[in-house]
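With one protein chain held back, the other chains of the complex are shown just where they sit.
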Amino acid sequence: VGERLRLAEIRATALTVDEVLEAVAGPRAGGLAVFVGTVRDHDGSRPVRQLAYSAHPSAERVLHQVADRALSDPQVLAGAVLHRVGPLQVGDVAIVAAVACAHRVDAFAVCRRLVDDVKSQVPIWKHQVFADGTEEWVGAAT
Amino acid sequence: VGERLRLAEIRATALTVDEVLEAVAGPRAGGLAVFVGTVRDHDGSRPVRQLAYSAHPSAERVLHQVADRALSDPQVLAGAVLHRVGPLQVGDVAIVAAVACAHRVDAFAVCRRLVDDVKSQVPIWKHQVFADGTEEWVGAAT
Amino acid sequence: MSAGVVLRYWAAAKAAAGVAEESFTAGTLAELVDAAGARHGPSLPAVLARCSYLVDEVPVGTRAWASVWLPDGAVVEALPPFAGG
Partner (left out) sequence: MSAGVVLRYWAAAKAAAGVAEESFTAGTLAELVDAAGARHGPSLPAVLARCSYLVDEVPVGTRAWASVWLPDGAVVEALPPFAGG
């Protein structure tokens, strides 16, 4: 893990915000932006009953590369990101990302970019089962 | 507290991120942006030894008004903000703000606006004691 | 037309004035700020110049200080720039 990137893991067990906060805490950090992505009970108008994430074997390695790049901004003091795989219920935490900087404007900007980059570049897929029993791989148009 | 604004307090005791996360949790929330402002060990280049916040008696009432306005964005599902007053040590949490929306881009945008508005509109002052013993009221140019 | 008013100082203003509040006779907010600055010497005027003011808990906002008439017995509060979070 780079010295800025304190924690970057893909995990099949529950994620906590606390472990991410501890990973990026530090005396020089003034502003800490955190993003917590949770399973929603609907996708657009369709109620979701259950959701599962699956990951390619390279996912954690790619997550490290993506996070290192996003955190390469000189304003960044520390960053961390966790992503959950496996079956999740509504309200479960799917992703937690945190970025600490001296100032909040940088913390918000880098945290947003980190989450956007993880979503677009890390080989993770989302399978949703709707309340009416139909199901869908998000983004795969089937 | 408005139905979007779940928690808005000014407090002399330690703030926790957990209570803010719990206050804004909900089945419809997909993205939750959180800001944690902590006492830095430096201000610009000057090392800070100790810091204290003081508040005008109207501060909590103003905080409610400011938070209600910032959360009036229709995308917002829930929001919460806590601000600490009294003496703080380096690393202590001075402010925690959280905003939950269906989508992360809204959560980040509204959370940033909430923190900016609290800083500019809520009558709270910051007094810093530097490592060399000198002290300063932030922003008062004395 | 002057009024007996109380000026309450907060944060940096209180530090510069060396007192939490005190009485003045002044007709407008501008006169009050000048009087307080004169009474407490070098550093207070600079702070008062950067303050926002409440008159009986109502924010003065962007109104010109010379046009803010003070009622008798008014409580005026000097709030230095905010620095929360």
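Order of writing sets the labels: A, B and C. Residues in every chain begin at 1.
Here is the rule we go by: contacts are C-beta pairs under 8 Å (C-beta built on N, C-alpha and C of every residue); 3 or more make two chains touch, one makes a residue touch a chain.
Only a predicted model underlies this, so the values are computations on that prediction, with no experimental measurement involved.
When the full complex is examined, the chain removed from view is found to touch A. Contact with the chain that does not appear here is found for just one residue of A:Ser58, A:Ser72 or A:Gln89, A:Ser58.
Only one of the listed residues, A:Arg28, A:His64 or A:His127, touches the absent chain: A:His127. Mapped onto subunit A, the interface with the missing chain covers residues 37, 53-54, 56, 58, 83, 94-95, 115, 118-127, 137-142.
Methods note: only the chains that are shown with their structure count from here on.
Our note on geometry: subunit A versus subunit C, Cα centroid distance of 50 Å, whole angstroms.
Rounded to whole angstrom, the centroid-to-centroid distance between subunit B and subunit C, based on C-alpha atoms, equals 27 Å.
Residues of subunit C found to touch two or more other chains are 85. Residues of subunit A in contact with two or more other chains: 104.
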